[in-house]
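This part shows chain A:
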Amino acid sequence: MAKGILRAKAKAKGGNTVVKIMAKHAMETGNRKDKSGNKIAANYIQTLSVAYQGKTVMETNMGTAISKNPYLAFTFVGGAKGDELEMTWTEITGATATETAKIK
Partner candidate 1 sequence: MNKTISLVAALMMVSSSVAAQSFDDAFNAQRAMYGKGHSFTFEGQTYTTDHPEEVAAAVEANADNAAKLLAAAKDQHAQVVALDFDWTLTKKLLKASAKALAGGDFRKSMDISAQAQYHARMGMVQYHQSQKEWVIAVPE
Partner candidate 2 sequence: MMNRRSVLKAVFTGGLVAGLGVLMPRVALAAWSKAAFEAETQEAAMGALYEADPSASAEVTLKAPDIAENGAVVPISVKSSLAGVTSIAIFVANNPQPLAAQFTIPEGTLADVSCRIRMGKTSAVTAVVTTNSGSFSASKEVKVTIGGCGG
């Protein structure tokens, strides 16, 4: 399987799981102009949701103020080493994909 755009570090610790996710994405705001002065079309990740065993544990809506290569960190109760997280992202263009990561 081709590698996706998400990288995740998820660690089970004291009954909780700490999740850190980074996406490889330029997060074009639509406010920038190219060298010839034309606006560069907006293209950013709009939503990123994370599910653990079928239950959503985080849902993020993002705007233009999120940095290039967006980063998200959060903690949820539960989760065990070896379990899988499902991460689904959607771009403003409509492109979407689901990627997985294992809890360590």
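Here is how the candidates were picked: all candidates are chains of the complex that A comes from, given by their letters.
Just so we're on the same page, a residue touches a chain if its C-beta (ideal position, glycine included) is under 8 Å from a C-beta of that chain, and two chains touch if they have at least 3 such contacts; residues count from 1.
Here the structure is a predicted model, which is why all the values come from computation and not from measurement.
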Using the touch rule from the top, find which candidate among 1 or 2 meets chain A in this complex. 2
Mind listing the chain A positions that touch candidate 2 in their complex? 16, 29, 31, 46-47, 55-68, 70-78, 90-96
